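The complex is shown incomplete by one protein chain, all other protein chains being positioned as in the whole.
In order of appearance the chains are A, B and C, and numbering begins at 1 in each one.
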Amino acid sequence: MTDALLQQLLNGLSIGFGYALIALGLTLAFGVLHIINFGHGEVVMLGALTVVMAGKLGLPYIVAVPLAMLVGVLAGWVFDALAVSPLLGRPEGRTDILLTTFAMGVLFNQAVLSVWGPAPARVDGLQGRLELAGVGLSSQRFFVIAASIAALAALDLLARRTRFGVEMRAVAQGEHAARVVGIAVKSVGTRAFLLAAAVGGLGGALLAPITSYSPMLGQAVLIKAFVIVVLGGLGSAGGAVVCALGVGVIEAMLGLVLEEGLAAACVYSLMLLVLLLRPQGLAGAVR
Amino acid sequence: MKATLRDLGIGLVLAASLASVLTSSYLLDVAAYAAVLAIFVLAVSVTFGQLGYVSFGHAAFLGLGAYTVGILVAQAGWSYWAALPLGLLPGLVLGVLIGAVSARLSGAYFAIATLVVAEILVLLVVNWVDLTRGPMGLMVAASPMPLSDLVGWSPQQGYLFAVAAALVLAFVLLRNLRDSATGREWTAIREAPALAESLGIATARSRVLNIAVSGALASFAGALLIPKVFVLSPSLLGVSHSATGILGVILGGKATLVGPMLGGALFAIIPEGLRFMGDLNFAAFALMLLVVVRVLPGGLVGWAATRPAVARRLARRSPGGMGALPAPAPLAARARRDGTLLEVGAVSRQFKGLKAVQEVSFSVRAGEIVGLIGPNGAGKTTLLSMLSGFLPVSAGTIRAVGQDIAGRPAHEVARLGVVRSFQQTALCAGQTVAANMAIASRLHRPADLSGALVRTPAWQARERERMAHALGCLDEVGLLPRLDETAGSLPYGEQKLLGVAMALAAQPEVLLLDEPAAGLNPVEAARLARVLSGLRDKGMTLVVVDHNLKMLMSFVDRVVVLHHGVKIADGAPQEVTRMPEVVEAYLGRAQAERIEAVAA
Amino acid sequence: MRRLMAAALAGLLAMGTAAAQDVKVGVLYPIKTMLGQQGRNGAELAAQMINADGGVLPGRPLRLIVYDDNYQPADAVSAARRLLAEDKVPVIVGGINTAVSLGITQVARQSGAMFLAAVTKAPQVTEYDRAFRFNPLVSTDGEVFNQYLKDRIKPQRMAVVVENGDYGRSIIANMKAAFGNAVVATELYEILKQTDFSTLASRVKSANPDVVCMAFSAPEQGGSLLRTLAEAGVKARRCILPGSVTPALVQVAGPAAEGAFTLDIWAPTMNTETNRKFVAAYEARYKAPPGKVDFLGFESMWVLGQAIRAAGTATDTARIAATLRQGTWDSPRGPLKFPGNQATSDKWVALEVRDGKIVVSD
Partner (left out) sequence: MTALLQVEELSVRYGANRAVRGVCVEVRPREVVALVGANGAGKSSLLNALLGLVPHAGGRIQLAGRRIDALSTRERIAAGLALSPEGRRVFPELTVEENLDLGDLGRDLALRREQRDGVYHRFPRLLERRTQLAGTMSGGEQQMLAIGRALMARPRVLMLDEPTLGLAPVIVREIAGFIRHIRSAGVSVLLAEQNAEMALGAADRAYVLQNGEVVMHGGAREMAAHPDVRSAYLGL
């Protein structure tokens, strides 16, 4: 029984880290630019698609992952140029951005559909399996965990130790104040958005071997990511990560004792409960 | 009332003629769908546009209404038209529940609460197969609308009339609601929630009401959808309908009611119009949305309202159907009470172990003006927040107007007559000065929801009285000439004065002012001092926090000094400013001499 | 210049007259999804082959008007009304999910049009006498399939994994009725939303089955499921319910699909003349082998063409429906009849995935 628990813990963690990366992209854009990117799911999908395409060209998965981040950045750049930056200065711009990012997401999705079709595809990822004390984990899931931790650590370092990171936090806390000290607010915002897109692309690339690629992938994960972002405390990166891991592990654990529909309903009910008990989100717990 | 009936009449005639003119079953179908989505998006705009709460899961209400009525018809054998009015109920109940859970929180939690509820409902519908037929879909046979064959209408024409009539009714009632005290409450909550609470608005309850209204309407839209779709499936509760709700509001323009109606209708009409594009129709629609929002800020109607011609017409219309504004009613003197009006007993407040206020006791007699001073961070604002119900006390008692108010919510404290102003300017920055004052007059006359819905003559008379009182308060601080300006565009000092006027409009017996003179130059501050002494003459009791000692000392009766959360002095201005610890902690030496000169 | 315009005008006129002679047929699929594209591909191929053969009525080719039903009843009802009221088609072909098919049935019933439900398994469709269903009912699948399992596979410990919904739940009920205690585990997963099957795989593994029976409508989920089962070390035989073993599934599942078997009404390798023509034409036109939905999309249109020809009318839907019900029709899966408006053929084939290909077993 403990083996099964440990196994589920690992499975839950691997999925939880995937959620974390996707939620992190959303929360970054919210934290710095105060916008909600309704098209973020499509960036994740493009990351997954990149790995598929790279596989078809014969590139090894490990090479395709950074490529997916690059594609995420490119997609993010298009999003920013057409659907975000031009609206930021407008009085109701941040509301309008809900609509423009949604529309951009649809356009990306439709473009992918018309070029590559709606068919799903397999992503092989890393092969093999690691056995540890009677518990097995596929290399891919292990890689998801390791790569996510590495990415999160890198982001943390970036936010704390680099000039760009501190500037990003400054813009998040006060746009006018940031301008007063000479921070190029617009450029910091754009770079933060691109960073969010890169993280989203990475999330897609890491999850694709587990979930299989499909053009609908983005929409499937986005709802959960939204809930995680809010539960974690809007704009709080630490809260989002903790919350994502929690959701992943709880889902996996509940799955052991409940059937899937019921388990999902339980997870959502738990979320409502958290809203009731900790209205400020989990952010306070993990500053 | 006349205008309301006239608008309803015109709307019903329009609905009937639309139903009579269209004969193609396809066009009837599209028109009915457009009307249903218009109602749904209108419902979303109640929370989104008026309360400022985005909902990611309004389809929860839509689907719940559809399934409730659908199950009554398909499983319990009700007639569709008999069950239809019940479509309002489930949304109302769910709205109250979601509202109660999330109303105290910021809008983001509301968005997620609706999203999560929608997901749970999907799981419920999918798994409760006996009742809902699960993903296969619940077939619901809707009979033709009663009496529709008498006018020679086909079932589809009768249905279109019913939906269009419902849209007209919803629009007229929501418009009346928006222009009433209730609608103004929502505006205040959206733009300045703390201010709303300080003016006696029960923000939590008002939010719940808003969400319940929106939920009821959305769920009714769901019930209205049944004859159009024949089959209810879990996709009704899905993200695509929720997205239609938000995006329709944005497309139309969330500042208005016409905008969301238009936006909703377009979400039915444009995709149909693009059918010829085959599998590119969705992409074409998205592209149109993107271009429209990029080119027309504020949505279709929001943009149109900024066109000079339209703006001129809109400006001619008076707010709230009130006609011309009434003449200001001078602020009446109130009967003077005797004895102690405010009694603070050993009040303490801690934040995470930090003692912001420690066992402070003092009392204020009726008709007294007390100055509250002390260094920055001494706990003055914390104390004021406790006195006005914005912060609970950690220990101690506060009695005001003969009642124990410690632990009561701020809006109740305000209703008892203890009203505060804010250190930072707090006003509805996007509204005109007049609108701000109308909001502030909340406590002058009770809100009357049913009267407001049909605009009875009695309600209109009360509205005029209310406005006259509000304008009188504005006159008191000398801002009457600024009536039509946007509050946020006033200079800082005038914003603070407007804050004082708004607090006055809430009819306080005890007025708590937090740094009213900050940002005023000496001339402006002197003028404020005259206004405040005038208030005492009209029977008001004041507690004033300010650093402008020259001004403060010119009109206060007594001064209470806080330092590190502890009261270190309490007495007449001349005595207090001479006390060494006050000089040390607060005044600095040279300053003290000058103040004394002024105070003497 | 004038000559050019005259030529253009003549061309337009010719098109107008040709259009008047066309027999218009409405086609409704969720054309932005994979299954919807497959249904449309099949229908268009059938129309092309019928028209190459001289059309349905003397000198009158089929013309398809294709709209998107978006898997939503609201869209499907509007589209069906448009087909019937504006485009004036007598027949609508298509429909994948049940809710949409039921909506189309209602609209067709209101205006007396015909509806050929190509893919759905919904029982209620045929309650309307001019609506016909081409895919077998779940109960029919079950009878044939359970018999096959009992005769050939003889499972001792079965795990049943299906998507959560009516379809999945009726499969579980069916299996439990047929195999009783041999069903040692039943698992449901959320259609389209579930992305990770590791928990489910752990549970299946701990039940220690010798056969895992699965059903799914989305190949990406089916593929992930098979792969996760393999990853978790489940060694049981993979049995897949009718309709889900498709080229897309094999592509997504990769080596994990190896050895999976199923029973179905049709296979690309079935040896009838029409099937050979269909598969050859499909591969020529779309550069890929056809799957089950391609086949159903093709078959429904192919049979409609024959029925219109036999009835001698493209507008009298009552007559076409009566003709269709009474006759025996040519299909890639062999001779086809419509007792109770349900397409029925005698032949079922056993299929297996071998070396990444779907082949007829034994």
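Keep in mind that, in the parts below, contacts are C-beta pairs under 8 Å (C-beta built on N, C-alpha and C of every residue); 3 or more make two chains touch, one makes a residue touch a chain.
This one's a predicted model, so the numbers in the text were calculated from it and none came from an experiment.
Determine which of the presented chains are touched by the chain that is not presented, and list them.
Result: the unshown chain touches A, B.
Among B:Arg275, B:Arg294, B:Arg337 or B:His547, exactly one should touch the missing chain; which is it?
B:His547
Please pick, from B:Thr114, B:Thr182 or B:Gln423, the residue that touches the omitted chain in the full complex.
Counting the whole complex, the residue in contact with the absent chain is B:Gln423.
Which of these touches the unseen chain: A:Leu57, A:Val180 or A:Leu277?
In the complete complex, the chain left out is touched by residue A:Val180.
In the whole complex, not just what's shown, which of B:Glu343, B:Glu524 or B:Asp557 touches the removed chain?
B:Glu524
Return the single residue from B:Ile250, B:Ala286, B:Leu342 or B:Leu587 that touches the missing chain.
Candidates B:Ile250, B:Ala286, B:Leu342 or B:Leu587; residue touching the omitted chain: B:Leu587.
Which parts of subunit B face the unshown chain closely enough to count as touching?
On the side of subunit B, residues 373-377, 423, 490-494, 515, 518-526, 547, 549-550, 585-588, 590-591 touch the unshown chain.
Would you write out the residues of subunit A that touch the absent chain, in ascending order?
Residues of subunit A in touch with the missing chain: 166-167, 169-170, 173-174, 176-184.
Everything that follows uses one rule, which is that only the chains that are shown with their structure count from here on.
Just to be sure I understand the contacts, which chains border both subunit B and subunit A?
Both-contact set = C.
Rounded to the nearest whole Å, what is the centre-to-centre distance of subunit A and subunit C, using the mean of the C-alpha atoms as each centre?
36
Just curious, how far off is subunit C from subunit B if you go by their C-alpha centres, in Å?
53
Could you list which residues of subunit B touch at least two other chains?
Within subunit B, the residues that touch at least two other chains are 126-127, 279, 282.
Going by the contact rule already set, what residues in subunit C reach two or more other chains?
Residues 32, 164.
Give the list of subunit B residues in touch with subunit C in this complex.
24-27, 29-30, 33, 126-127, 129, 133-137, 139, 225, 228-233, 235, 240, 271-272, 275, 278-279, 281-282
Using the touch definition from the top, list the residues of subunit A that touch subunit C in their complex.
4, 7-8, 11-12, 14-15, 110, 113, 117-122, 124, 129, 136, 138, 141, 207, 210-214, 216-217, 220-221, 251-252, 255-256, 259-261, 264
Quick check: in the complex, which residue numbers of subunit C touch subunit B?
Going by the criterion above, the answer is residues 31-32, 66-68, 71-75, 77-79, 81-82, 84-86, 97-100, 102-103, 106-107, 110-111, 122, 124, 164-167, 169, 191.
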